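For this depiction, one protein chain was excluded, whereas all remaining protein chains were kept in their positions.
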Amino acid sequence: MTRVLPVLTVVLAILAIWYAGAVWMNAQWTRDQAARAGQEVTFPDILRDTMVQDRPVLPAPHQVVAELWNSTVVEELTSRRGIVQSGTLSNRSLIYHGWITLSATLLGFLIGSGLGIVLAVGIVHNRAMDLSVMPWAIASQTIPILAIAPMIIVVLNSVGVTGLLPKAIISAYLSFFPVVVGMVKGLRAPDHMQLDLMKTYNASRAQVFAKLRLPSSMPYLFASLKVAIAASLVGAIVGELPTGAVAGLGARLLAGSYYGQTVQIWAALIAAAVLAGLMVGLIGLIQRQALRRMGMAR
Amino acid sequence: MAPPVIEAHALGLTFQTNDGPVHALKDVNLTIGKGEFVSFIGPSGCGKTTFLRAVAALEHPTEGTLTVNGMTPDAARQARAYGYVFQAAGLYPWRTIAGNIRLPLEIMGFDRAEQAARVERVLELVELEGFGNKFPWQLSGGMQQRASIARALAFDADILLMDEPFGALDEIVRDHLNEQLLQLWARTGKTIGFVTHSIPEAVYLSTKIVVMSPRPGRITDVIESPLPRERPLDIRDTPQFIEVAHRVREGLRAGHGHD
Amino acid sequence: MAPPVIEAHALGLTFQTNDGPVHALKDVNLTIGKGEFVSFIGPSGCGKTTFLRAVAALEHPTEGTLTVNGMTPDAARQARAYGYVFQAAGLYPWRTIAGNIRLPLEIMGFDRAEQAARVERVLELVELEGFGNKFPWQLSGGMQQRASIARALAFDADILLMDEPFGALDEIVRDHLNEQLLQLWARTGKTIGFVTHSIPEAVYLSTKIVVMSPRPGRITDVIESPLPRERPLDIRDTPQFIEVAHRVREGLRAGHGHD
Amino acid sequence: MLVARLAALRVQGSLGRALRLAAPLIFGLTLLWLWEAIVTGAAVPRVILPAPSAIAERFAASTSILWVDFVQTFVKGALSGYAMGCGAATLLAILIDRSPFLTRGLLPVGNFVAALPIIGIAPILVMWFGFDWQSKAAVVAVMVFFPVLVNTVEGLRAADPMQRDLMHTYSASYWQALWKLRLPAAMPFIFNGLKIATTLALIGAIVAEFFGSPIRGMGFRISTEVGRLRLDMVWAEIAVAAAAGSAFYGIVAAIERRVTFWHPSQRGRG
Partner (left out) sequence: ADDFTLQLKWVTQAQFAGYYVALENGFYEEEDLNVTIRPGGPDIAPPQVLAGGGADVIVEWMPAALAAREAGLPLVNVAQPFKSSGMMLTCLADTGITGPEDFPGRTLGVWFFGNEYPFLSWMSTLGIPTEGGPDGVEVLRQGFNVDPLLQRQADCISTMTYNEYWQVIDAGIAEEDLITFKYEDQGVATLEDGLYVLEDRLSDPEFEDRLVRFVRASMRGWKWAEENPEDAAMIVLDYDDTGAQTEQHQIRMMTEVAKLTAGSDGTLDLEDYERTVATLLGGGSDPVISAEPEGAYTLDITEQALAD
C-alpha cells in the first residue's frame, strides 16, 4: 500500500491536470465550430464537446484509454486480422507494433550499452583512446540521426543488411553515448586509497578493473543504463521512419500524424511510454538486486 | 649485518599544491636491513606516511635515491614484495569482511581452499571470528582497522609496511596484537616498517626507532634498540626499556618545538 | 549535583543485519550531570560509538529511554545542543580546511567576520595555522583529524561528543590537546562525552569513566574520579592517578576475556 | 600508431594541452582523408555521400545561411530548451528527493516520461507552441529532462552516511544540507546528465524542425536540402551541428572540471 498510494496519487493528479488541459485546449475548436454555425455555446456544452472531439488538440484520457483498449485487446480478439481469427498478431494492433519496436530497442540497447562499456574501458585504460575517442564520440552525437538515418539505411540496404538490424544500429548509436559518459566517470570513481591498495598488490589492469573499478562504477552504470534504454527506444522509433515507416510504434506515430489522428498518436505515445517505463523499472529492479548483493543498499 | 632491504639516500619528496610546494620529505637517509623491525614516530604531518608510500612506490621521490631489495620501489612492488596497511582502513564497501581479506589472495592467484583457510586464520588472529559475512559499515572503527590488518597479513609478503595499524584499538587488544605481531616477526623473519604514535609501542616492538620532525619532513634521530629479540610484555617495566623510551620522547619533543 | 544532562534507562539498541541481529547496546543505565567530563572506554565493538550516536540522535534506541537536557535526543539535536567529532575525520572533499570548519558556522548563521575569527582561533588551537587553504586530501591523517576537531569546536555547543578524537595523534600533540581540552572545559563548563582507548588519557581527562564490554555492549563499571578538577600534566605520576588507572585496566581486562 | 605514440609521451603543461588537442585532430584528419579517398576512389554518387572537399567548398560559400540557421536552431531552440529542461529536471529531482512520498509516486511516473519519443511529441508540441523556435525549445526541454532527472536523483543519494550524519548533528535544515552537502556531492552525477543533455539538446532542436518550422534553421535546411539532393549543404550543416555540439559539450565539461575538481575522476588529471 505504501508503494501504491503515492503512485496512485500522482497518477490521479496528472489525470486531473490532463482533463483540465483537454477542456482548455479543445475549447477553442468548439467555439470556432459554434461560431461558424452561428450558435451560442455555454460552458457545459464546451465541457461535453471537448471530451468527445474526433480531432482534439489534446485528447481526453478516456479517449486515449479507449483507443488503447480498441487497438490492443479488441483488435486482437475480434478483428479479422487479430490473433484469434488469423493466428498472428494483427498489424493494426499496438501489441504488434510495440513488439516490433521493442525487439529493435532491446537489440540496439544490447549493442549500444555493450559498445559503450567497451569504449569506456578503453578510454579509461588507454591514453590514446582517452585523447582521441571521446571528442569524436561527442561529435557523433551531435549529428542529427534523423538526418543521416535514411542514408544509413540506404547504405545498409545496399550491402544487404535489412530488417531489425538497421533500426537496432540507429538505436545503438543513440544509446552508447550515455553509457560511455557514465561508465568513464564510474570507472574513474575509485578513490586514491582504493587504487593504491591495488597497486600494493601489483594487481594487473584486468584485476583492478574486475575487482575495483567495475564494482565502484555500478551506481554510475545503472544511472546510465536507465538513460540508455530510453534513448534506445527513441532510436528504434526514429529508425522506423526511413524504413518506409511500415511497422512499429514510430510508424504508428507518424501515420497518426499524417492523418491528424491525435487520439491514435497519443495512444502510441502512451504505449511507448509504458514500454520505456517498464524497461527503466526493470533496470531499477536489477540495480536494487545488484546493489543489495554488493552491500551498497542500506 | 644482513643486506639492506630498504635504502634511502638524500631522499626528498615535494608536493605541488594550489598554494605552493610542500616539502613532505627532505634529505632522508636510512638503511633497513633484512629482518629488522623499524618504527617511525613523529608529529603529525612529518612525512611518515609519505616515506612508507614512497617505499611502496605509491609516491615517487623528487630527489635522491630509494631502493627496495636492491631494486627500484616499482620493481619491488611488481615482485609483490610487501603488504601494506593503510592509515585508514580502506575496506571496499561492496565486499564483506571475508571478501576484503580474500581480495589480495584472489589477485595473487591462491586457490579456493587456500583462500578460505587463510581468511579463517587471519580473522582469528585479529579476533574477528564470526564477522566474515558482515559488510564494513556494519563494523565498529576498531574492527574495521583489524580487518584491514588481516587483509595485509593474509598473503605472506617479506616486507610489511604498517601505517598506524593499531591506532583505533584499546590497550588490551593492542597489547595482544603487539605480541602476535612480534611472534609473527620472530617466526617468519619479515622486515617490518611500522608507523606509530605510541612511544611504548615503538620501543616494545622495534629493533630500530626512526624519529622524524616536520616542515620539512626529515629524520632527526635513529635509535637502535638494545632490547633482546625475545620480549615478554613486562619488559616494558625494565630500566633499559624506560631509558629508550625516554630517548625517543626527547627526540620527539625536540622535533616539536613545544616545551 | 547538577541536573542530569544525559540520562539513559535500560537502554538497548539492536542492529538487524543480513545474518541476524547484533546487540550493540543492552540494558545501559547512565546519568551524566551538567559539566561532567565522561570518558567511555572498552574493547572495540563494545558499543561506544553506538552510544554516542544514540545520544546525538544518529541512531534510535530499540529499547529503554534516553533523554538529553530532559528532551528526546532528536529535540536536543534540533536545539543544536552538541558538537560531534566522528571517529573518522569525514571532511567534505570539495571544501578547504577552513571551509570545512566554517561549515557549521554558516549553517548556524554566524556572520562573516565572526566566522573568520572563529576559524582562525580553532585552527590555532589544533595547530593547523597556515593549512586553512589546503584541501583535505592534501593533509596527513593526523592533520585531518585535528581539522575535524576544530570543526566541532568552532561553534560553542554545550555538549561535546568526541569519538576517539586523538587516536591518530602523537603523544606530544595529544598531551597538548588534552591540556587545551581541559582548559576549554574548565573555562566553559561544557558537558563532554569522550571515547578513547588510552587509559591514561581517560583518567587524566575525566570526572567519570565508563567501562564497557562487548557482545552484547553493556556498561561493566562506572568509575568516579577522585582527582581534583585542576590537573597539571604531572598529575599522571601521582599514586591516586595510578590507582584509578589500575581500576580501569582491571575493568577492561574483565570485560575482555583475555588473561 | 601516431596517436598512441603522441599519447605515450609524458604530457606536461601547455605542451600537454596542445597534444590533447592534437590527438583527436590527427584522428579526425585521418578519418576525413579516408572519407575523401573512398568517395573519390569508389566513385560514390555525390547524392549519396559528397567528398569532404566538396562540403568544405559549400560551407565557405554559404556561411551567411549557416549562421542564420545556427542562431535559429542552436541559440534560440537548443540553448533555451536546454536551460529550461535541465532547470526543471533539477527542481523536480529535488522535489522528489525532498519527499519520500513523491519519490515513490513521481519517480515511477517520471520513468514513463523518459521515452516520450520525440517523433510523437514533436508534432504535438509544434501544434501547441507554434512553428517558431518556441516549440523546438519545448521539444528540447522534454528530451533533456529525463537524463538530468535520473542523474540528479541518483546523485542526491550519493552523499555518504557519515557526511550526512555530520549535517544531522548540526541539525541543519533540509535546504542547508541540500546546499552544502547533497548538491556538491551530487555534482559528478548531475554533470553526467548535463553532458549527455548537451548532445540531446542539439538533436532535439534539429529533429523537431522536421515536423514544421519557419524556413530557416538547421533541421529545416537539412531535410530540405536532402530533398533537393544537395548533400554537400546537408553535410555543411551537419558539420556546424557537430562543431557547435562539441563546443557546447566542451564548455559544460570545462565547468564540470572546475566544479568537481575534488572528485577522484578529476583529481590528478591536470
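We call the chains A, B, C and D, going by the order they appear; numbering starts again at 1 in every chain.
As a working rule, contacts are C-beta pairs under 8 Å (C-beta built on N, C-alpha and C of every residue); 3 or more make two chains touch, one makes a residue touch a chain.
Computed from a prediction, not measured in an experiment: that's the story for all the values here.
Asker: What are the shown chains that the omitted chain is in contact with?
Answerer: A, D
Asker: Among D:Phe27, D:Phe145, D:Phe211 or D:Trp235, exactly one should touch the missing chain; which is it?
Answerer: D:Phe211
Asker: With the full complex in mind, choose from A:Arg92, A:His125 or A:His192 the residue touching the hidden chain.
Answerer: Missing-chain contact among the listed residues: A:Arg92.
Asker: Among D:Ala23, D:Ala78, D:Leu102 or D:Met127, which one touches the chain that has been omitted from the display?
Answerer: D:Met127
Asker: What chain D residues would touch the chain not displayed?
Answerer: Those residues of chain D that touch the unshown chain are 45-48, 123, 126-127, 130-131, 209-215, 220, 223-224, 226-230.
Asker: Please identify, in ascending order, the residues of chain A that touch the omitted chain?
Answerer: With respect to the unshown chain, the touching residues of chain A are 29, 33, 36, 54-55, 57, 71, 90-93, 97, 146-147, 149-151, 154-155, 157-158, 241-242, 244-247, 251-252, 254-261, 264.
Keep in mind that, in the parts below, only the chains that are shown with their structure count from here on.
Asker: Looking at A-D and A-B, which one has the bigger number of contacting C-beta pairs?
Answerer: Taking the two pairs in turn, the one with more contacts turns out to be A-D.
Asker: Going by C-alpha centres, which chain is most central here?
Answerer: Of the chains present, the most centrally placed is D.
Asker: Distance between chain A and chain B based on Cα centroids, please, to the nearest Å.
Answerer: A distance of 54 Å separates the two centres.
Asker: What whole-number Å value describes the gap between the mean CA coordinates of chain B and chain C?
Answerer: Going by mean C-alpha positions, chain B sits 27 Å from chain C.
Asker: Could you check chain B for residues that touch two or more other chains and list them?
Answerer: Each of 88, 135, 137 in chain B touches at least two other chains.
Asker: Mind pulling the chain A residues that touch 2 or more other chains?
Answerer: Counting only residues that touch two or more other chains, chain A contributes 192, 298.
Asker: Pull out all the chain pairs that touch, please.
Answerer: A-B, A-D, B-C, C-D
Asker: Can you list the residues on chain D that touch chain C in the complex?
Answerer: 162-163, 165-173, 176, 180-181, 184, 187, 260-263, 267
Asker: Considering the complex alone, what residue numbers of chain C touch chain D?
Answerer: My answer: residues 53, 56-58, 77-80, 82-84, 86, 88, 90, 92-94, 103-104, 106-108, 135, 137.
Asker: Where on chain A is chain B touching in the complex?
Answerer: 193-194, 196-204, 207, 211-212, 215-216, 218, 294-296, 298
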